[in-house]
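Sharing a structure with you now.
Some chains omitted; the rest stay in position.
Chains: A and B, in written order; residue numbering restarts at 1 for each.
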Amino acid sequence: MEKPLVGILMGSDSDLPIMEKAAEVLKEMGISYEMEISSAHRLPEKTAHYAKTARERGIEVLIAGAGMAAHLAGVIAAHTTLPVIGVPLKSGALEGVDALYSTVQMPPGIPVATVGIDGAKNAAYLACEILSIKYPEMAKKLKDFRSKTKRTLQQKSKVLKKRKT
Amino acid sequence: MEKPLVGILMGSDSDLPIMEKAAEVLKEMGISYEMEISSAHRLPEKTAHYAKTARERGIEVLIAGAGMAAHLAGVIAAHTTLPVIGVPLKSGALEGVDALYSTVQMPPGIPVATVGIDGAKNAAYLACEILSIKYPEMAKKLKDFRSKTKRTLQQKSKVLKKRKT
């Protein structure tokens, strides 16, 4: 079995329905990954250890999804110099604005590459783009994916134009 | 020299002008304290170690101030079961709303006792109130402080009423 290039972490198993969309995109793009629950607050030692050892274990990009105070991506970023992609999750009364601010407003020197609220898919596409600077075949796959998206949308636009007539 | 009962932490020395107001209140109330810089992101190991050993070193309340993503109080709370008071600091474009949400919206089981934005004074008064359940003389001091506040405000009100005549 292939060694994972991407690690997907989430603060709680209730985050899985959103975060597994990242896994699905990676699978489609042929990227090996691993997925774990690791809370900044409830499993702080595991989280630190995971982040610290990620590079030496061959991980090249980390994706972390969390809701509310959403410290996970930032805490991971504190323990590694690998690129960390943060996915703010919609949950609780503030519906993800809290998680967005907690994820994106990092202090100088410890960046988190933040995607939109519940943007797990985009976290995976961003991981692919990052990997594409090292693996030329990924650049090719991304180009094909974009072309396919275009064709689908153009097809839908044609259907819409016909319907109107 | 007396062993500190309260630990005051801040993410950066630029937070000092606000956070030292907590120290001033504690001094006035006769509470011993220590003050350190300890960033959740730039000094994660120190922060974890400080929090883990706080109770055994005799610390009874922790105060943590941070701005922007403001993970400090939450990360400290993850490593101790002492009460942790979070002070969201006003800084950057979001002016403390980010820090407020990051500090207060903690997941179940790991609370942070959050005070208002830049509310370092209130963090110290809250620390005194917490200590007052154990140290009866602190309850007395707080009562005196409240009485003094009342007298000052009533005096100001009298001045205002006279001015108007």
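Going forward, a contact is a pair of C-beta atoms (placed from the backbone, for glycine too) under 8 Å apart; a residue touches a chain by one contact, two chains touch by 3 or more.
Please read all numbers here as calculations on a predicted model, not as lab measurements.
A.B. asks: Assuming the 2 chains shown are copies of one sequence, what number of copies does the full assembly in this structure comprise?
C.D. replies: 8
Note that only the chains that are shown with their structure count from here on.
A.B. asks: Quick one: how far do you have to rotate chain A to sit on chain B, C-alpha fit, nearest 5 degrees?
C.D. replies: So the copies are related by a turn of 180 degrees.
A.B. asks: With chain centres taken as the means of their Cα atoms, state the distance from chain A to chain B in Å.
C.D. replies: That gives a centre separation of 35 Å.
A.B. asks: Enumerate the contact residues on chain B facing chain A in the complex.
C.D. replies: Checking each residue of chain B against chain A gives 11-12, 39-42, 44-45, 48, 68-71, 74-75, 77-79, 92, 94, 97-98, 101-107, 109-110.
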